[in-house]
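All protein chains but one are shown in place.
Naming follows writing order (A and B), and every chain is counted from residue 1.
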Amino acid sequence: MNKIATPIPEDLIRKMFRRFTEEEIIPRAREMDEANEFPRWMFEKVARTGAYGIRYSPRVGGGGGNTTQFCVMVEELARGSMSVAAFTAMQCLMGTNFLYEYGTPDHHERLFKPAIRGEKVASFALTEADAATDLAGVKTIARQDGDEWIINGSKTWITNAPCADFFTVLCQTDKSKGLRGLNFFLIERGTPGLYVSKKFDKLGTRATEISELAFTDVRVPFENRLGKEGQGVSNLMRMLGVIRAMTAALSLGLARAAYEHAARYAMERTQFGKKIGSFQLVQQKIANMATEIWASQLMVYKVTEMIDRGERPLKEASMAKYFASEVACRAADEATRVFGAYSYSMEYDVQRFYRDCRFLLFGGGTSEILQTIISRECGVF
Amino acid sequence: MNIVVLVKQVPNTHDVRIDPKTGNLIREGVESIINPEDRHALEAALGIKDRLGAEITALTMGPPQAIEVICEAVATGADRGILLSDKAFAGADTWATSTALGLAIKRIGEFDIILAGRQAIDGDTAQIGPQVAEFLGIPQLTYVRDLEVLEGKITAERVLEDGCERIEAPFPVLLTVLAALNEPRHPTVAGMLRSASERAPIEVWNAADIGAKALDVGFLGSLTQVTRTFTPKEARNTRHLEGSPGSVAAQLIQCLQEQGIRLGE
Partner (left out) sequence: MAVSIDVDKCNGCGMCSRSCPYLALVIEDKKAKWLEERCTLCGACLESCKFGALTGEMPTREVPDFSDYRDVWVFVEQHDGALHRSAFELIGCARGLADDLGQKVAVAVFGAEVKGQAQDLIRHGADRCIVVEDPGLAYYRTCTYTHVLGEIIRGYKPGILLIAATHLGRDLAPRLARRMGLGLTADCTRLSIDPEEKILLQTRPAFGGNIMATIVSRFSRPQTATVRPGIMKALEPDATRTGEIVVEELDMAECREFTHVLECVLQEKKRADLAAAKIIVAGGRPVCSERGIEVLREFAEAVGAEVACTRVVVEEGFLPVEHQVGQTGQSVRPEVYFACGISGAIQHKAGMDGSRYIVAINKDPDAPIFGVADYAIVGDLFEILPALTRSIKGS
């Protein structure tokens, strides 16, 4: 038997999800957006590919993939629908990661494994009315009472909350310790005192649902604290690079979709008896989009490569996320200009890109805060 | 039960464009994909495996990068994958291809069912299935849109030009299937990542491995040769048809007839 090179796993994942996106997502993307609700059928379709377990070990039913492969997957999904990519990312990473690392065997059997099979929806609650990137401002309190925790407070802008079966919630256990007094807690839907608001009406990503959570004397067992006492923030920081790389990959997927639509249209649409793609000002837009997308791509996958080597490239991940999300917004904007009045029609997809790209500007940290972080990393603060 | 699924890697012909200046195919940027109908063949095999249990072997012949379709088949649920890859196989027509595939199937061993797509989108010949069946001396059922596996035999619904027939065949049997047969599943992430690893149950065989002689396979073993390729049709030359409705109708019917299209048949 002769040997030949085995294929590159990233390429296989990309091909697989490119086709999945083209066959399953793109034909239904508009419909999902218009329905303005969580498409559970699509959530289950994605689940059947094993996507939600891509980052986790085959021992727990995962795919054993790395961050690069995870980002390739969400990039391809985002090319079809930012909503689908967003809830997939939540299910793969933030919603399940702490449960995977710190959950009990019972949590694994009852919640984690069903979640990566797509039988349960996971969510992650960090942001509060007065706290987001400013974690020290978290006011949701968990107080120990015997072998239970009693949780009080509220969270907002929680992706998947209206349909989630369980939440990983950042709470303060000891205000005096500042960031070291923060911990993650598992709260299951149906726990008395947990209130889930009705979903927000949003500009974009209309097929993911976002709402508020409120906790009034919510009692959870002691083992629902995910991680060692006081380690919440440091555990989160370990994941932050992946979150930003992933958000950058989502941005890349959307930018590519906007670019591809614009490039195709430029070669179809005629004005003054010529394809609009023959006009230099249109060519400039296409060239800029393509160039910036390439730059984003290099940044995103350089960062994921570093993460996969075991490094913690927080500065680079912040740069990649900042740059890629801005590129996505510019690409969506330029695409609408190439489409002219048609971009204003709900019949075309560019309007959806234009709305969805705004999600990228704040998810994973706003551009402004990221610039502050990058500058600080550069020694200027 | 043992099932062999024949798959092929093809260029996505939807992406194929012609260079307007040279008339050549532009292959750059054209994605290689698993032949669409072959996915339905694989799904049919997986369906049988789900219901009755089966050992599925995916087999393809192609250049080294065709390993991707074998990875995909294994990632979707095939138990084993074999790529026939050798310079000696290059340039094969359907005669030489069916020789290589037939020899490989003989080496795989016992089998009950061979499944393949009706035809591949790059060639559209639909010849490989019947030729492999004849090579192996087993019955063939082509254009299958429905099938049922029973004890030691299979019944299939074949699409005819003007209807369909239900037909029964004993094992071993070869079927070529239509897209209408089923809805193919996607591979899984875990399967894909495993298929790209060293542990994957995938083998690569060359001509010697299947006992083929250089003159039996590839270009040298082919009975037909391509002598010329050319672009069928230039940009549209709009022809204006004028006159009374009746005359315009007659002109149009005549024009299309000249292009080999007869309306109303």
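To be clear about the criterion, a residue touches a chain if its C-beta (ideal position, glycine included) is under 8 Å from a C-beta of that chain, and two chains touch if they have at least 3 such contacts.
This one's a predicted model, so the numbers in the text were calculated from it and none came from an experiment.
Novice: Specify the shown partners of the omitted chain in the complete complex.
Specialist: Over the full assembly, the chain not pictured touches A, B.
Novice: For the chain that's not shown, point to the residue among B:E161, B:E183 or B:E198 touching it.
Specialist: B:E161
Novice: Across the whole complex, list the residues on subunit A that are touched by the chain not included here.
Specialist: On the subunit A side, contact with the omitted chain comes from 30, 265, 268-270, 342, 347-348.
Novice: Can you list, in ascending order, the subunit B residues touching the missing chain?
Specialist: So the residues of subunit B touching the missing chain come out as 11, 13-14, 16-18, 25, 86-88, 93-95, 98, 121-131, 133-135, 138-143, 155, 158-170, 173, 206-208, 211-215, 220, 222-233, 236-242, 244-246, 248-250, 252-253, 255-256, 259-265.
Operating definition for what follows: only the chains that are shown with their structure count from here on.
Novice: What residues on subunit A touch subunit B, complex-wise?
Specialist: Spelled out, the residues of subunit A in touch with subunit B are 1-9, 11-13, 15-16, 19-20, 24, 48-51, 53-54, 58, 61-65, 69, 73.
Novice: Where on subunit B is subunit A touching in the complex?
Specialist: 31, 33, 64-65, 67-68, 71-72, 75, 83, 85, 185-198, 200, 203-206, 209
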